[in-house]
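Quick one: the structure is below, questions incoming.
Removed: one protein chain of the complex. Kept in place: all other protein chains.
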Amino acid sequence: MKCYVGIDLGSTTTKAVLIDAERRVLGRGITNSRSNYDTACRVAKLEAYVGARLSLFRRALGDEGGDFLDRLERAFRLVQFQEQLGELEATCRRNAAGPRFAGRERAVADALDAVFAALRTEAPALFEPGAARKSDFFRDLAGSLFMRHGDLVARDAGLDFDLLLHVYDKSIIEAENRVPSDDIKGKLRTAFERVGGTALGPAVQAALDVDFDEAYVVGTGYGRVRLPFSKEHIRSEILCHGLGAHLQYPGTRTVLDIGGQDTKAIQVDGAGIVENFQMNDRCAAGCGRYLGYIADEMNMGLHELGPMAMRSSKAVRINSTCTVFAGAELRDRLALGEKREDILAGLHRAIILRAMSILSRSGGVKDQFTFTGGVAKNEAAVRELRKLVRENYGDVAINIDPESIYTGALGAAEFARRAVEA
Amino acid sequence: MTTTAEITRRCLALYEDLDFASVRAWKAAAPGRKVVGYMPVYVPREIVHAAGMLPVGILGGGDGLEVIHGDAYYQSYICRIPRSTIELGVTGRVDFLDGMLFPSTCDVIRNLSGMWKIMFPKAYVRYFDVPQNYVDAIGGSYYAHELAELREGLERLGEVRITDDALRASIAIYNENRRFVQAVYDLRAREPWRAPATEVYLLMRAGMVLPVEEHSALLREYLDAAAREERPRRDNARVVVTGAFCEQPPLNLIKSIELSGCYVVDDDFMLVSRWLQGDVPLDGDPLEQLALAFLHRSVSTAMRYEPTQAEKGRFLIDSVRRTGAEGVVFAAPSFCDPALLERPMLHSALQRAGIPFTSFKYAENAGQMQPIREQAGTFADSIKLWSAP
Partner (left out) sequence: MTVKEPSMLKQKEMIARNYDRLTRAPQHGEKVVSTFVPGNLNELLLCFDVVSNLPEINALQNGMRKKTGNYILEAEKLGHSEDVCTYVKADVGMMAKGNLAPNGEPLPSPDLLLLSYTGCFTFMKWFELLREQYDCETVMLHVPYAGDGVITENMRSYVVKQIREVVIPALERISGKKFDIDRLREHLAESARAEDDLVRVLESARHRPSPIDAWFGGVYYIGPIFTAFRGTPDATEYYRLLRAEIEERVALGQGPITPDGEMGEQRYRLVVEGPPNWTHFREFWKLFYDEGAVVVASTYTKVGGLYDDGFRHDPSKPLETLADYCMGCYTNRNLPQRVDLLEKYMRDYDADGLLINSIKSCNSFSAGQLLMMRELEKRTGKPAAFIETDLVDPRYFSPANVKNRLDSYFQMIEQKRRNRPTAA
């Protein structure tokens, strides 16, 4: 099956989207961008292929496949997780050597046995139906488990936890920078067996037998110059974002994307062609990263900020979106006795105010308006945006796609398709 | 009898009113009235007044204005005052302005004059240049011509004639205002506990929007009230605040300086009301008198060229000596080229004179005062330690 891949190499995450010749999305993949962009890009693509295979099953099974597919996917994720865990364990063992461990090799090896045994035991629970996972990235899942069990094991063994931590830190980077095996079909078969679907129907078998023919790849995103692609396979993120938003919502005329490191405002025409764009200036104030600092400062998870801000009835006026001053401003406000939710509401408003000025630079907000990027998932930010757009530009349809993080990759995939089909 | 608290309340209301209701009321009170805005640092308000118009100081939006559109016009490395001024403009908050004067303060304000021309094509917009040459026959003659051009421009705007007599009358009224302003500053320098920095600041801010006659009356009332009221005297260090001549510090910042143990005994806020030192003579050609006063009796500040190296910093040091100040607080707006480029020269002049100083930057909408309170507090403490016997 002919397919086209778009890859968006962002500063924090790398996304891949796979589409077919009819421009239907087959699969999406996401991973953390890590230090090795090449790996990040291969992992994201691999994930997109997993998604693609699952959507072929979905097509094959139609409506009745719902529950089965859900179980299948979870089983697959577990297989994948276990494989990566094995990889991590082997790496840890290799790394638990050298002068630092002199005299304690045995103790460390025993501790690793205990920790990984616990991890393996706990792994299935992570992929139970309805299990709440903080993240889907292996690094985050394995990391938090390792911290928890490592600490306990070390304490029991009278071992310095830092020693285990050192092994882990070194190993996770190595393990992460190796691309996991791309034997998707093999892992899917294992997963099938686990969910008791040994006898594959002909439709599923056919879907499993389909070979993907990767006809063209286009890369985009901040790290695109570092992609191992030739120039004709690279498109600017602005173009990809504009086109991606157009594909998601054909009525789009203005796009706002707030990502980790930058904020973009893009004006597109009826065909998704970029007419104008502006990005935040050299100063990254008011980007997603700012919320990250705030979350750290408040000792909260990034995803908890929005809900807390929603509880505010009276936002505190925050004038600075400078990440450098964020912490000081926050402490100052708290010291003045302001409520956390009111401060957070003010911070969200401040970010959106920055975005409003970038939008204004690019030519304002036209109907329809599509909001993308990580911050588009934050309800408090969205609330402020809706308010300010209405106040300044009147009634404008505001689109937010739950998969908006893939907007750039989707545009890139479409550029890939056009390179061949058009 | 009016109290300082009542006067301060009135001034605070004027200060906080970003819709300029008092100015709108003045304009609506009689048909055909015109209002001319001006930015810091100096314009000859006498000429506007002589045209029967109300000169109104536009000093940005402070910390009370949410800037949404203004930021779209400026890069992050440019100060705040032009952004909030544009915000005031595009949101219609200063739509009563028939004209706007942009003094030659710096390149940002200079360029704002051209932006205003493009954005508000109906207004009378003038970049108001002042001479950097102080020879009567050169800079003086140039400036007198510039004043004449301003006079003609305002005559066209208001369809009035500005006679020499009207100019002289206006000069006299502003002479009186300058005397009252000076009296308030003198009072504060003498007995700073009677005239706290925030009160004096708000009083002077009121002078940016009130008709000058009303402002003079207000100053007189304040002087009377301040002399009457007994207020607690603290063991504060006496400081001169400098560097804040254009973009204004938030009121909280001035308050913070004072709360952290400093009496502000002189400052360079709103220099327009003190730019010309002493009375402008009422005889002779009024424009020429304004020009000569500018050449020879202006305050010294960063956007004015200092022809003699030995004079650099002299004005500030004189102010320290005259007011009995014990130190200088440099409070400059972030990205303010004039203030920040001047600062090292003033630092070395103060160092030579053995006057302690401390420096920080602010923005008109700054929210955090803790660092400033700490810095000013430490400075006040160290001054007291130094001066301890």
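We just call them A and B in the order they show up, numbering each chain from 1.
Following the convention adopted for this analysis, a residue touches a chain if its C-beta (ideal position, glycine included) is under 8 Å from a C-beta of that chain, and two chains touch if they have at least 3 such contacts.
Computed from a predicted model, the values in this text were never measured in an experiment.
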Residue of B:Cys106, B:Leu157, B:Leu295 or B:Ile317 touching the missing chain in the full complex: B:Cys106
Candidates B:Gly61, B:Gly139 or B:Pro192 - the one touching the absent chain: B:Gly139
Sole residue of A:Asp162, A:Asp269 or A:Glu304 that reaches the chain not shown, by the stated touch rule: A:Asp269
Footprint left on chain A by the chain that the document does not show: 222, 225, 235-239, 269-271, 273-279, 281-282, 361, 363
Residues of chain B (touch criterion as defined above) contacting the omitted chain: 72-75, 77-78, 82, 102, 104, 106-108, 110-115, 117-119, 126-129, 131-133, 135, 137-139, 141-142, 145-146, 149, 302-303, 305-307, 309, 312, 332, 334-338, 340-345, 347-348, 361
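Please note the rule applied: only the chains that are shown with their structure count from here on.
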Chain B residues touching chain A - in the complex, by the definition given at the top: 63, 66-72, 75-76, 363, 365-371
Complex contacts: residues of chain A adjacent to chain B: 281-283, 285, 317-320, 325, 328-329, 331-333, 335, 353-354, 356-358, 360-361, 388, 392
